[in-house]
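Once you've had a glance at the structure underneath, I'll fire off some questions.
A protein chain is absent from this complex, but the other protein chains hold their places.
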Amino acid sequence: MAQVSLRRIVKAYEGDVQAVKGIDLEIADHEFVVLVGPSGCGKSTTLRMIAGLEEITDGEIAIGGTIVNDIPPRDRDIAMVFQNYALYPHMSVYENMAFGLTLRKFPKAEIDKRVKEAARILDITPLLERKPKALSGGQRQRVAMGRAIVRDPKVFLFDEPLSNLDAKLRVQMRTEIKKVHQTVNTTTVYVTHDQVEAMTLADRVVVMNHGVIEQVGPPQELYHNPATRFVAGFIGSPAMNFIPARLEEASGALRLQLPQGIVLDVPEARTARYRQHAGKPVLFGIRPEHLTDDKPTDKTNPAPLSLTPEVIEPMGMETLAHFKLDGAEISARLDPATPASVGAPLRLIAHMDQMHLIDPTTDRVL
Amino acid sequence: MAADGSLAMSGTAGVSAGRANSLQRFARRRSTIAFVMTLPLLVVIVGLVAYPAAFGIYLSMLNRRMTAFAGTLNFELLFESETFWMVAFQSCFFAITAVLLKASIGFWLAHMLHHIPNNRQRKWRGMLLVPWVIPPALSTLGWWWMFDPSYSSINWLLSIISVPEVPWLGHHWWARIAIIMVNVWIGAPFFMIMYLAALKSVPEQLYEAAAIDGATSWQRLRYVTLPMMANIISITVLFSLIVTFANYDIVRVLTNGGPRDLTHVFASYAFQVGILSGNIPRGAAVSLFMFPILAICAFFVLRSVTRRNKEQM
């Protein structure tokens, strides 16, 4: 068990393409950190540099206080779970899990003990004699995890481990991974492009984009206080609405001037924070769940507005309505009981205490 | 590997310089292992292919006793010899006719195999590949016996439908036809297997889409199968051209060049001149004549293969 430190890590390929542009990250012992971001953001490259599968162009990576830049993967004391599981097709489940220990010349009895224990944790004891070909996707996933667990490494590395599973199994295995982490409590670095996975699994989420870290923080913080437009739009589903607006000051209060003459009042609590930006164009960000149908509530500084839906998507527990406002796509979450129909104007409430303002020139949340 | 590029960017030059060295060392060690592993292959390629090729060119420029340099004399003498031109004609005639026949028969059979139910294909494929499996020199021996002037079993069959006796190996045109027949018999199964593999790699949905678009079976063949197989067809044809053009076994066993040296191809003529008559330089010169034609084919094979790789990526 150990902490992992990344100091100014750079990965450059030939032709000066930088996949990772100098990131810093401290991962504490026992922590479960998820690197999340769109494809090509450098998250997998970062993980593979921690594993030692990619050379580090510049910067330092330390595992448990030792700088590992020059240490080959086998001596870094890490274990990795791959997206396509990478199970050795010619070995049984038992042999797959035992392989790393066999190569390290562990005594047979110890290997047996560890494999059986891992199999018990993962509930795959009856499968130990099978070949990977005879396993389902979820079972292969467990074996891949078992191979990591038996090694009892300093760090677990997961590279999009659930992407090859179908939606239902993915949710199930997500819970499974969390359970395993609670049992073995090994420092874990987990890469995914799925923000739901990131939110549900992580102690801390690292949002990456274009080779840099956009924001690091616990899931709730990322959700409530995104630092940049990218994070605001990436975390949460459906994604946050961004509406171009103008912040105006009138007799001490702030108002947002939206397209089509819509005016929303900025709550008093935010006035001090936003006053300096008065008079400038801004992006008004609000999540669909904070743009709901007109139901009288008191606590959330409701601001009414009226929009005409273009598409209605009933989801069962809620209904999504999509609008267009001067080119901006907007969605709102409605109570399924609300009678909504395409083309009929709908009265909505924006919960302004959950609003965000973004500077369109810097893309930072104000 | 990329160590040089990274050095330029690094701010802490001292630290990373030391590290880059060890990384370079790591990369170099990996290269060394790889080099050692490929060394035996290099020995084979350089020692047994590249060196003999160069040596062959050198040999072809010596005089008959291999005592003096003779320049292009051997080639000039060959150009003046009628036999040589006959050999060149026969080689080209043989290779082109045989490959065209093999390719069409192979294509036809592959198609027919593709039509029958999957579970029966294995058995038929197994039977039809037998000519390819038997060592050519030995099966040609069987053909030779079938062409035997007095005991020809083929002539016996022909006599049933009252075809007069054919002097298979006695007349040079019949002998040429016989050589082509045997080569086609040996090689057509290979084409069949290659085309069948290619046919199976065409996604069934394409045919379904074409059928729904109203294509007849002929149009499906013309607009779906052939374009999808174009590359594999060209690879197989060119490859077979090389092998057929350089063929030796069949001519050696069936006619040994006769009658009157009229069925020699480059390979058998080079053998005759170089090894049997002991004129090594002249023989080397004869076989070198195959080189330009083979090189052109090889160039196109390589191009098709690269193109195919790109398509598959």
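Going by the order they are written in, the chains are A and B; count residues from 1 in each one.
Going forward, a contact is a pair of C-beta atoms (placed from the backbone, for glycine too) under 8 Å apart; a residue touches a chain by one contact, two chains touch by 3 or more.
Here is the rule we use: contacts and distances are computed from a predicted model.
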Among "Carbohydrate ABC transporter permease", "NADH-quinone oxidoreductase subunit H", "Phosphonate C-P lyase system protein PhnH" or "Phosphoribosylformylglycinamidine synthase subunit PurS", the UniProt name of the subunit that does not appear here: "Carbohydrate ABC transporter permease"
Listed residues B:M112, B:V163 or B:L226, member touching the removed chain: B:M112
Missing-partner contacts on chain B, residue numbers: 30-31, 33-35, 37-38, 40-42, 44-45, 48-49, 51-53, 55-56, 59, 105, 108-109, 111-113, 115-116, 122, 124-131, 133-139, 141-143, 145-146, 150-151, 153, 156-157, 185, 189-190, 193-194, 197-198, 201, 204, 207-208, 211, 217, 232, 235-236, 239, 242-243, 245-249, 252-253, 266-267, 270-271, 274-275, 280, 283-284, 287-288, 290-291, 294, 297-298, 301-302, 305, 309
Residues on chain A facing the left-out chain by the touch rule are 51-53, 72-74, 78-80, 82-86, 88-90, 99-100, 103-104, 147, 151
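One rule holds in what follows: only the chains that are shown with their structure count from here on.
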Let me have the rounded angstrom distance from the C-alpha centre of chain A over to the C-alpha centre of chain B, please. 56
